[in-house]
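In what follows, a single structure is set out as structure tokens and then discussed.
Complex shown without one protein chain; remaining protein chains in place.
By letter and in written order, the chains are A and B; residue numbering begins at 1 in each of them.
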Amino acid sequence: MNLEMIQSFTPAHFLFLALAGIAAATAVGVVAFNDPVRSALCLVGNFFTLAFLYFTLNAELLGITQVVVYTGAIMVLFLFVLMLLNLGGVKMMKEKFDVKRVLGFGFGALLLYVIGAQVILPLNTITTAKAANDFGGPEMIGRALFTTYVWPFEVASILLLIGVVGSIMLAKRKV
Amino acid sequence: MDWLRQVFWENEVGNALLRVLLFVLPILTLVPGLIWWERRLLSWMQDRIGPNRVGPFGLLQPIADGVKLFFKEDITPKAVDGLIYFIAPAVALFPAFALGATLPWGPNLKLTPIADVNIGVLYIMAISSLGVYGVVLAGYASNNKYSLLGGLRASAQLISYELAMGMALASIVLATGSLRLTDMVKAQEGPLWGAVPQVQNWFIFTPFGFIAALIFAICVIAETNRAPFDLPEAENELIAGYHTEYSSMKFAVFFMGEYAAMFIFSGVFATVFLGGWHAVPINWSALGMEQVAHWNGLLAPLFFLGKCALGITFFIWLRATLPRLRYDQLMSLGWKSLLPMGVFNFIVVATWILTTSLYGIGGGIATAVGAFAVIIFFTTRIAKSANANVEFLEKRTITMESGKGDPKPQEVNA
Partner (left out) sequence: MLTNYVGILLLVLVAATLCAAMVTLSWVLGPKRVTPFKTSPYECGVEPLGSARERFPIKFYLVAIIFILFDIEVVFLWSWMTVFKSADQQFQIFSYFEMLIYMATWVLGYVYAIRVKAFDWDETTSLETHEGAIQSEVAA
């Protein structure tokens, strides 16, 4: 990265870099913290920053849904479960040679390669936006959901119904 | 002066900063006044005098309290989870401030709202759902039985009432056809029931809007943990709930969050149901009084603040009037009354829009009448089942009285 490249950056670039930096840092925090509650909090922060990343991509509805569903609902459940189980800090056994660690690094490198080759490199050649102007707006999504994607939409409701019944069955004391 | 204009008016980021400051600074200055107003009004309602020594009418009392709290010892108990204990008050205060980003308090789009986005209502839902974290984390990190119970109660209460709040807002979004809050204010400038052009169509005047307003108001009280929904901090059973272990300014920050949230939720209520920044529901332009319409726009922030003050007074009045709910009553009110009411209201609004578009005004009226009939039918059914429940409870009492160890009622009387 040379100086000319930095000078050609727009404010949007810096905004993206800042947001992406926070997102990456919180993502590392999820794995690095020993206390599960802190990891969960990092995940909350990560989801929240991710919403802003969606905003910068004009996907407003996706971004705000991210906050409503993940940050506002699912992470609350995560925290509940962590408090329910009352894990505290993890006491890890030290192994001499951990196969999981090596495998993890291997798969991580593989994933990095796939993303680099399939996503980042092709994106470098694109100069103009392909999406329409109101691409991520609620109107566009509302229309698409009720015309093109009617079946997935209805199936989703049945899926959620199964979720309601299943969770109540699990929590029931007597079956 | 010219450079000020350059920075805060022409420059987009500077303009955004101006809007943020115009929103945050009034809240910061008004919160102490709010605390004063609550204490004075509450005292008056309870036949007391309240704080009246510091400054005129005791107006400086909250500021004196604030300064005192800043210099108080900040005790961190030994058993707490340090980092989470430290950030929990900040997490509780944050959503209260961030909530109002889409709230228009006047007609000038250069000054308000902070971000006129096409997901305004959803943004409010999203940020208010973040309010759970403050109490859960405070309750968990304190490592105190009262705190944990308070935090748990609060979180279950907050998420239960959020659903009904969403449904109440959904009916209004459906009737407006937009998630933008400025569009909602605009929709309420239209003629009343589409027929009377002189009067504005504030949503609280429409039947579905009235029900939605009722649900929303109850949910807001529950979301801000105010009496009669203040179970998380019920002082006679939980000491102070989730902020038992907090002292000094950290303790005050929880209250600041509560008051700021009250203030902004009153603003949301005013915007969604009470015509936003308009003073009275009269279309001055339709009456030919352009001068009054002009002044109405200029004084908009004052009218908006007035509506917020009314909302807060309502909050305080409720606190002075109603006793606290029991926990199972709270849960059944949220899940069994408000939520089905909200969903039903939502479906009725959808039907009303469809029939109006198909058959004109007559279809809309027919829908309203039909919905009313359905409500009557169900309320009579529910009243019957409630009676059955009372019978069941009586049966249970009898079985307990006839048990071995229980004293007979007559013996107790004798």
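Basically, a contact is a pair of C-beta atoms (placed from the backbone, for glycine too) under 8 Å apart; a residue touches a chain by one contact, two chains touch by 3 or more.
Model, not experiment: these values are computed from the prediction.
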item: Touch partners, limited to displayed chains, of the chain removed from view; value: A, B
item: Of B:Ala115, B:Leu322 or B:Ile361, the residue in touch with the unshown chain; value: B:Ala115
item: Contact residue for the chain not shown (choose from B:Gln198, B:Thr321 or B:Ser357); value: B:Ser357
item: Option from B:Ala98, B:Leu192 or B:Leu318 whose C-beta touches the chain left out; value: B:Ala98
item: Identified contact with the non-displayed chain, of A:Leu77, A:Val102 or A:Ile120; value: A:Leu77
item: Footprint left on chain A by the chain that the document does not show; value: 12, 15, 52, 55-56, 58, 61, 65, 68-69, 72-74, 76-77, 80-81, 83-84, 86, 88, 133, 138-139, 141-143, 145-147, 150, 153-154, 156-158, 160-161, 163-165, 167-168, 171-174
item: Contact set of chain B toward the excluded chain (per top definition); value: 12-13, 16-17, 19-20, 23-24, 28, 69-79, 86-87, 89-91, 93-94, 97-98, 101, 113-118, 122-123, 142-148, 152, 155-156, 159-160, 162-163, 166-167, 170, 173-179, 239, 244-245, 248-250, 253, 256, 327-328, 331-332, 335-336, 339-340, 343, 347, 350-351, 353-354, 357-358, 392, 395-396, 399-400
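We adopt the following convention: only the chains that are shown with their structure count from here on.
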item: Distance between chain centroids, defined by C-alpha means - chain A, chain B (Å); value: 30
item: For the chain A and chain B complex, residues of the former touching the latter; value: 11, 35, 37-38, 41, 44, 60-61, 64-65, 67-68, 71-73, 76, 79-80, 83, 137-139
item: Residue ranges of chain B touching chain A (in the complex, touch as defined); value: 13, 81, 83-84, 117-119, 122-123, 125-127, 129-130, 132-133, 136-137, 140, 152, 155, 159, 162, 179
